[in-house]
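Read the structure below first, then the notes.
With one protein chain withheld, the remaining protein chains of the complex are depicted in position.
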Amino acid sequence: MSQLREGARAEAAVPAPAVQPWWRRLAPWGLLALGVVAMLGLQSQIYTGQERTVSAIFMFIALAQGWNLIGGFTGYASFGQVAFFGIGGYTTAVAMVHWQASFWLSLAVSGVVAAIFGGVIGLPLLRLKGHYFAIATLGVAEGMREVVTNLPRLTGGGAGITIPTVGTKATTTYLGNDGFYWLFLGLAALALAISTLVSRNKFGFALRAINQDEDAAGALGINTTRAKVLAFALSGFVCGLVGAAYAFQQAVIYPARLFDVDITVLMVVMVVIGGAGTVVGPLVGAVALQFLSEYLRQNFTDAHIFILGLIIIVGVVLLPQGFVNYVVEARRTGDWSLLSNVRRYRL
Amino acid sequence: MTEFLQATVYGVLQGGLLALVAVGFSLVWGVMNVVNLSHGAFVILGAYVGWMMHDRFGLDPLLGMLVAASVLFVIGYAVQRFLVNLVINGPIFITLLLTFGLSLIIIQAMNVGFTANYRSIHTGYASNSIALGEVHIPLGRLVAFAIAVVVTLLLVALVTRTRTGISILATGMDRGAARLMGIRARHVYALTFGIAAAMAAIAGTMVGTVGTFNPAAAGSYTLLSFVIAVLGGLGNMYGALVGGIVIGLVEAWAGLYLPGTWMNAIAFLVLILVLIARPSGLLGRAFYASRVEV
Partner (left out) sequence: MNSRSSALVATLAAATLVVAGCGSKGSGGGGGDSDQVVVGASMSLTGSLAREGQLTKEGYQLCQQKVNAQGGIDVGGTKKKLAIKYQDDTSEPDTAAQLVDQFNDKGIQLILSSYGSANTEAQAAVIERNGQVMVDSAGADDSIFQQGYKRTFAVLSPASEYAASIVKAIDELAKPRPKTIAFLSADDGFSKTGAQGGMAAARKAGFSVIPAEYFPEGSTDVSSSLTQVKGQQPDVIIGTVHLEEGVAIIKQAHELGVSPQGFGETVAPPTPDFATTLGKQAEGVLGSSQWTDTTKGSDKFFGDAKQYAADIQKAYGHAPDYHDAEASAACLALVMAIEKAGSTQPDAVRDALAKLDTTSFFGRIKFNSKGQNVYKPMSVIQIQHGKVVTVWPTASAEAKMVWPGNKS
């Protein structure tokens, strides 16, 4: 956890003046808009299957941002974040299959359901600290998978559930690779926007305070329980939306994948590599890791996992505080040496 | 009634095997605050060593597991000394990531080196059972259970009776103070990791003797260790044994009385309830300073 505090401290070290010049307040929004436009431009340059690959990158940007809200800003390492993803996905599938709801309605409902679920389990679980919170959330995610598996009438059980995408049973026309590109781009942008808002307002500072010292934060008059639960629900909302979109994109979904612990691990890896507790870190981490694993898979069919593992190890040893935090600190101190990075956590 | 007794016996024995898998994981976490995501990969690697000893040299797994333990001890020691120690002072996430990367490498290496074929260590006796009336006690699992108990007791003896063990405990409690007392933390940490890897190898050999394994099974053993270690409570050497038996029993009973595959859902429910009621696990202690106790 201390690394997360490290990150928060670095962020806090940048003074946040009460009145910022207008261009500084608007700069992130301008960048976000620019990024979205650039990605729309990119779309016209790539094949339809590449759109799908890039959509997966957007998906992980959104998921990583979602995890960062609770794991990065607040310092509560949720190891069951995939539960929200799965709940969102299954809410959409069940709504579209059994209740003939349109996808857009289901999408919205999924986000809300995931957020409520976050709030409900957050109340008891967020009393736990550190590893205990991590393992309890992991238990929730694994347990949810089993629950979904054991309700075959509703969810199709282990055999999976198919969302109709063609014919009369289809409630919403399948979006196709173009449509999903826009959808996942939109979700990534939304997640970035939420993250930016949180990082710059009072709520975000309350979360960082909790991360650094929860008791002190409480003493300062922050309602820590409310802030934590809210952050958890918000991160659930983001991941639930992404799960819903993923379910529709896949059309056939299985509990094993929708509650796959690997997806949680990927979120954590991306945030930590990029830089926890920052807005840009999860973005960088998600893009870099997705891109890298895709590149390796295409070019090293047999050894790609091996190489990915090596790169993660080297990355962790050389940049333990995450890329963005490293850059921020190095600019402040003028020390760009990776070796002093290694020295910091060495025994 | 017979069914209940049978399920109970089997659950306890299965629990012993699970405990054996988790005990090293729990030790590393308790002493070094490292969640070792490559633990499952060590278990499987140990199983392969035990399997090779049996397959190539006809060594009984009860002896083969000692070879496996020695090999994995060396690997574990080296991994901690030259890799994990580089980031040990970092937050838990860092070691988590590092061991995740390590597990990817080990699993893929096993995939290439041993192929993904399912393996099993044959013995004439492991699948036999002792019949007590209607209740059967499988011999292989009984042996695994006994080994789990012996390994746990040996571990306790090690950390309470030997200099090395006490230095491990001391380093776990307060590394700064331990170093001031002249304990070489680097060496002690590497030793701890090596011991944990050796115990993983013993567990792996037993897994291979009573069941089957291939590289893809590694992830599920890591997850299981995670659950058992926390359920039992960190820092208590008996924690893994208790956690393992609880999980084994819950799964056996739930499997017997509930339809479908609700048993896993129940196991996780128990875990969550225990955590909410007793955040430090069934046997764990809440204070960091006394995190490691015996």
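Each chain gets a letter, A and B, in the order it is written, and its residues are counted from 1.
Following the convention adopted for this analysis, a residue touches a chain if its C-beta (ideal position, glycine included) is under 8 Å from a C-beta of that chain, and two chains touch if they have at least 3 such contacts.
Here the structure is a predicted model, which means the values were calculated and not measured.
Trainee: For the unseen chain, which displayed partners does it touch in the full complex?
Mentor: Missing chain, whole complex, touching shown chains: A, B.
Trainee: Thinking of the whole complex, not just what is shown, which of A:P28, A:G66, A:G80 or A:G122 touches the missing chain?
Mentor: Residue touching the chain left out of view: A:P28.
Trainee: May I ask which residue of B:H39, B:H54 or B:R141 touches the chain that does not appear here?
Mentor: Answer from the full complex: B:R141 touches the omitted chain.
Trainee: For a quick check of understanding: of A:V120, A:A159, A:V314 or A:L338, which residue touches the chain that isn't displayed?
Mentor: A:A159
Trainee: Of the residues listed, A:A216, A:A256 or A:L338, which one is in contact with the missing chain?
Mentor: Residue touching the absent chain, from the options given: A:A256.
Trainee: For the chain that's not shown, point to the residue among A:N177, A:S235 or A:Q321 touching it.
Mentor: Hidden-chain contact among the options goes to A:N177.
Trainee: Write the list of subunit A residues that the hidden chain touches.
Mentor: 11, 14, 24, 27-28, 31, 34-35, 38-39, 42, 45-50, 52-54, 56-57, 146, 149, 156-160, 162, 165-167, 174, 176-177, 246, 250-252, 254, 256-257, 278-280, 283-284, 287-288, 291, 294-295, 297-298, 301-302, 304-305, 324, 327-328, 331-332
Trainee: What residue numbers in subunit B mark contact with the hidden partner chain?
Mentor: The missing chain touches subunit B at positions 2-3, 6-7, 10, 14, 108, 111, 115-120, 122, 127-129, 131, 136, 138, 140-141, 210-212, 214-217, 220, 251-256, 259-261, 263-264.
Keep this in mind: only the chains that are shown with their structure count from here on.
Trainee: Averaging only over C-alpha atoms, locate the centres of subunit A and subunit B and give their separation in whole Å.
Mentor: So the centre of subunit A lies 31 Å away from the centre of subunit B.
Trainee: Under the stated contact criterion, what part of subunit A meets subunit B in this complex?
Mentor: Where subunit A meets subunit B, its residues are 1-4, 6, 77, 124-125, 127-132, 135-136, 138-140, 142-143, 146-147, 149-150, 158, 261, 265, 268-269, 272-273, 276, 302-303, 305-306, 308-313, 316-317, 320, 342, 344-347.
Trainee: If you look only at subunit B, which of its residues touch subunit A in the complex?
Mentor: Per the touch definition, subunit B meets subunit A at residues 29, 35, 83, 85-94, 96-98, 100-105, 107-109, 112, 185-186, 189, 219, 223, 226-227, 230, 234, 260-262, 264-265, 268-269, 271-272, 275-276, 279-280.
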